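This part shows chain A:
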Amino acid sequence: MDALNQLPLSIAAAIRSLFGDSHSIWADLTMDVINIILVIVLIVLAALILILLERKIAGWTSQRPGPNRLGPHGWFQTIADALKLLGKEDVTPAGADKFIFKIAPMILFALPMMTLAVIPYGKGMSPIDLDLGIVYFLAVSAVSTLSLLMAGWSSNNKYSMLGGMRAVAQMISYEIPLIFSLLGVVMITQTFSLSKIVEAQSTVPFVVLQPLAFVIYLIAGIAEVNRAPFDLVEADQEVVAGPFTEYTGLRWGLFFLGEYGNMTAVAALTATVFLGGWQGPAILPGYAWFFLKVGIIIFFQMWVRWTFPRIRIDHLMGLAWKVLLPLSILNILLTGLGIYIYDLVLRIGG
Partner candidate 1 sequence: MNFSVGLSTYLLVGAMLFSLGLYGLFVKKNVVAILMSIELMLNAVNLNFVAFNRFLATDRLIGNVAALFVIVLAAAEVAVGLALVIAIYRSRQTTNVDEFNWLKW
Partner candidate 2 sequence: MAVERTEELILNMGPQHPSMHGVFRMVVHFDGEIVTKIEPKVGYLHRGLEKLAESRTYPQFIPYTDRLDYLASPHNNLAYVLTVEKLMGLQIPERAEYLRVIFAELARIASHLVFIASMALDIAGWTAWAYCFRDRERILDLFEMTAGSRLTVNIMRIGGLSGEPPTEFWPALKSFLDDLPEMLEEYFGIFYGNEITQARLKGIGILSKELAENLSITGPVLRASGVNYDVRKAEPYGIYDRFDFNVPVRYGCDSYDRTLLRLDEIIESAKIIRQAMRDIPEGSVMAKVSKVIKPPVGEVYHRVENPKGELGFYIVSDGSPKPARLRIRSGTFINIQMLPIVALGWKMQDLVAIFATLDAVLGEVDK
């Protein structure tokens, strides 16, 4: 079991040992390249699986089998769809701001890659172990607003522009409760480093200590990745497809990859910060626990998506500013009080 647990690390050490000096710059560079490739593979794989899972869940909730033609139980459906997207014509609308139009999906796709690079997938298994993991994560994921806005504006389509405007309003509003809800955990652990936060949860995951923050983060996280019931950005019934209206083929596919990548990233951060990351009983290796927890969060997001109607924009903003923000501030206050009392008890007791 321990060998299984350490398997990725052993592989990494083996690769490093191929070089004369296992910490030479070339060894580091090789490992970085391997990490980058692994993260890209992770996103593509996650998107392939999640798109299928989403459609399966959409089917199951309405008593349908979901995709079931290609491969066993339709497992190859997404691959076929990806191939179809590859074969589609790449349309750039007349009057579009061509460069921005073309670069926007790439930015959205690059962001989850950058965020997933700092997640600890197992003990000592962060591709990059930053001291400022959480801050970095939030800063990078904030840029996705800009990419949606770029896509919306450059399409030269009023529906796209409305979608882009909605993206700005929604994502900037929800970033605040999102950040504040994470502060409670940071206060307890006194670090921004994700791997240290995971290690601090060896006895009890922070969902127990910070239930309110967990709920806030879950809600704000769904809103941050624009999923139902907060999918106002690409609300089909109102703004057709929002910023993605004019996109076709592979560029549209990149948006899709980006969306599912972002979803994975948010779920990964939830699992890391609140559910104990790779910590878990030793029946499974650490990374298996991690992906299991991420899977549960993603399943919950999909379950919610296929149950709830879409929220209205003023309620959306009201929820962020009037409910989640005060609650998250209250959470910070309570956490501070709790830490103070805990210290006091420790001082009296010890």
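If you want to know what made the cut, all candidates are chains of the complex that A comes from, given by their letters.
As a convention for this text, contacts are C-beta pairs under 8 Å (C-beta built on N, C-alpha and C of every residue); 3 or more make two chains touch, one makes a residue touch a chain; residues count from 1.
Predicted model only: the values in this text are computed from it and were never measured.
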Only one of 1 or 2 touches chain A in this complex; which?
2
Candidate 2 partner, complex, touching residues on chain A are 58, 61-64, 158-159, 162, 228-229, 231-232, 235-240, 306-315
